[in-house]
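Please read the structure below before turning to the comments.
All protein chains but one are shown at their positions in the complex.
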């Protein structure tokens, strides 16, 4: 096997040193009854070439193998990724390193993630960002836990019904074994969180609202801030489309205590949903409550600037059962990728691309209306919105996928039964006017 | 433009230093009548994304965009390229460096090419290999010139008619302006060089024979050596399929003075014929006659081993009009690629892959015979051979390309009118038994 | 010694991104604006985020230089104990980047995603077969996430049984994530000491196991690199009291083809695909931490699960007893592609050879270095061996940290230091099977040379490293006055 360097001679001479006759003898210390009598029944080893053929065959069973037009977002967005991003991230010094436990030979990862943390604070308008979490949903669950743990009395967190359904499920999963409760904030006819209902709620440790919400609509976070303040609850703002903050007021400027969201839009491929990038940021006040790794700037004994993992006393490898979280490995390489992406698009690009997303979405909505779909809501959105569709749309949509690799929106019924016959559409910079007009034509017929 | 870093402010402050008002003024010293009145009329700049779309569109106008089955060699061979080869060669420290003029910061290129030179000498059985030439044809032309320049009296070089047609054309092109002459060594009924005819030739400075020859047949280089010795001519052995020397006796062991050939088979993609890799090697005696760069091992002032460009006194930048050649840039990165490839396949892999090529070719020939084609020759070959085809084969072949992306051999008539109705077939390790059986089936029907 | 890999050479300073930033630069090529601009209401629009402004070459040079300050498996031997830093095959990167995988949208629907579903389904089968369990979910995003998943299942199991329990038994050799994961489920960790020879004694467990204890979290081989020989008795003790056994499978690289955790009393196990199954660590992730379970716990697995119905693969989320969802979509698919490719490339034979050679390498190092460094537990080890600085500390006031830092000058990544906590000054070496004998001999020579230096030139160690771009960093200052952004 080309990955195993040992020659027969190597094995012989090494066994002599360890005092074993055969490789099997190395396991003599394990009681016989603990050893398996059954071999491993999996396919025989295949060559690099057969692997390529097999994998390309599998990949081609995904429609994505063909260039397809993606009018779906819903937590995973189709954005352009500049060629330098994958090129740079594939450098093995980044790719094949472990967590930077030895800072003297990990400054690349460390400065890179420190810069990522910094750019995330700018993007979200927060004081502190962590070195990443698994994804938006797990980041939100951690945020909810922070609000609950730090609140003196309340043991309930309110989560908007318009938070990404998967995110809400993850929060439920994380909280079930605890003494903490989750209650849902209902939504209004307009497709936004029902803040009146929220105001009526008591004893909240945290309030979690996603903006733009799952239906694409922009929430009134300023109002959420007020309510949170009145109720002495922590305000947790979440998001699934990081690109939105190239254009919208960021949650920090609107007063969020903690922001949790998904950073996949920042140069990371959709990759069937993972790995993505969990973004978690907080105000100074939350510094010691935030879970996971933080990179800090310091100096070496010669006074040269350098970076290290810091505030480890929050973490499991020091605090063990008292840690703020159990997270160890995070999504470091995805964070580095997002860092490279943000450095590449920069201030100008981020704004232009965000604006372009909005322009395309507005145009898509307009054309879909012209071709007979009905808008479900009439509130501001970024690059996603909901349309009510006519009879037979679903079948047409299925044909569009199979025959033309066009994904015309996401059926909302499985997530919101009350939205039967409604679809969530998304337009990013990757869809051209031509693509939109074509879709509209198809929809019309 | 994302490649141009200059901000308005930069340009202003720099112009102040240079004492110009505008960028245009930088060209004031050029007489007006030498400046062009006509702009450059080419398409407007396009974005990275439009470029990708445009290029993929162009690429898809090549059949190669689909996985195709290649039964053609003829100087460009379809071999597997291990994933680590493109991965390693794409490291920017290799890719974006110039010729290693400053050895202290070019040791990567230098050791890599030194190792390449060494492995080439082992592959070809020669004392010295150069740091590469453009391709097999230009390398052969240089070899022919060496034989002519170094011979006291003779001014003619004999080149086998079964040398790659393009190689022979290049030799003609290079020699036309000189006082040197090229004569062709005819070939026999058996598809090998007519050494009897060669024996009858007089005053030869060099004898150039390709083995395996263009028809795939293995030449009797031992005999060529005898004749060359008798005639006091230099023996130049050439080749287009480097893989052959994983199995065959190498030209060095058969007495070649100079070996010139194509190294594309060593991990370099076909890339529509270029860049390939010109391999040029010689005996010790030829050291100072070889054109192009040579890397040598030495030590630094602290006694540490290191590598440098050496014997530059042969080269144009020192010798100018008296240089052994005009070559400056060579195909360095392709040489490095071939080095990585040879290190990857190693002694065991090179032999196994070569044997596999031969096995497949034998099997292909057998199956083609069974399906009605007639072998043109009955002499030993490596992975290419000639078959006489029945009426209508050409049309069927064209259909196979268009409908199934199968390239069933190369029509030899354009190169050898006497071989009308004959095709040159090739089988490498990339064609499976299945592929061959399928082709045979198609051919039969 | 044979020539040491470490030497000095030219590196490049590189400022922070924003120090390079100049107003007006942009390294991205902007898509054309083919539809008219639509402005959002001013009240909603914020300032453009203050990101750096650079040219494309600025960005390329910045990250190229940063990368050159890093040490990876491709740079040299990385014997970081408990982390299994084996070679990450490049061909697996090729697989993960195939358009059909990389461009797949998670909500494409089952019909349009059969390739991805089939891959995940098969990987779950392979992992179940390798570990000897009934079922697997590849959803967890990392080892600790797998632990949490497993503990949530144990928690749900007890809940379903009608009586929740409050405690969990965790040996002192456990990785920090174990107690932390248990805490997230509200369990109090009951710490038990491992026995004199580094493994857990059944008595110790018997002593604490009771009807209010949910179970035990065991790592086998444990973090001392020793196999828990009493696995079965311990499992029996725990099961007898109605508890369950959680297995931390991060060290599975030692025992593939030899021991199947599912056959020796473990109820649920997590794996680290970024260790045993060769996916790159990426400087801290992303990894993947699949959980494998037996029949009892299968109903509790996270959703969605992947099922096969006459050759069609489907996501199903209707399992009534599921703990629910652990990841927004289906886990780290891109990582799963790599692990799947790795398993296909090695096959059963290759995997068990990998384990055998990993164990051979570790035992070889143990034998060669045990005279040089103190070996607290001189027993046959599995994939790693744990030394400490007893000798050097007592005789020359040289610590594990000093030796680790000095190893950098020699061109090696140091072993894991100061873990496991049961060994003070632990120096935990896991070579993995992809290191050759020559490489390992070089490492052994380096450690011996350093031990010599401890005698002859202790200062050289206390002030190490000497040839790295930066030397020891002031971590105290970093934590006291945290500077977490520029």
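Note that the chains are named A, B and C in the order they appear, and that numbering of residues resets to 1 at the start of each chain.
Convention: a residue touches a chain if its C-beta (ideal position, glycine included) is under 8 Å from a C-beta of that chain, and two chains touch if they have at least 3 such contacts.
Note that the coordinates shown come from a computational prediction; the quantities given were computed from them, not determined experimentally.
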Residue among B:11, B:183 or B:369 that touches the chain left out of view: B:11
The one residue from B:226, B:269 or B:404 touching the chain left out of view is B:269
Contact set of chain A toward the excluded chain (per top definition): 2-5, 7-10, 47-50, 82-84, 87, 92, 105
Can you list, in ascending order, the chain C residues touching the missing chain? 3-15, 20, 22, 29, 55-58, 60-61, 64-65, 68-69, 71, 73-76, 87, 89-90, 345, 408-409, 411, 434-436, 438, 465, 467-469
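One rule holds for everything that comes next: only the chains that are shown with their structure count from here on.
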How many angstrom between the C-alpha centroids of chain C and chain B? 46
Approximately how many whole Å separate the CA-defined centres of chain A and chain C? 20
Among the residues of chain B, which are close enough to touch at least two other chains? 48-49, 82-83, 87
For chain C, residues contacting two or more additional chains: 24-31, 54, 56, 60, 64, 89, 91, 93-94
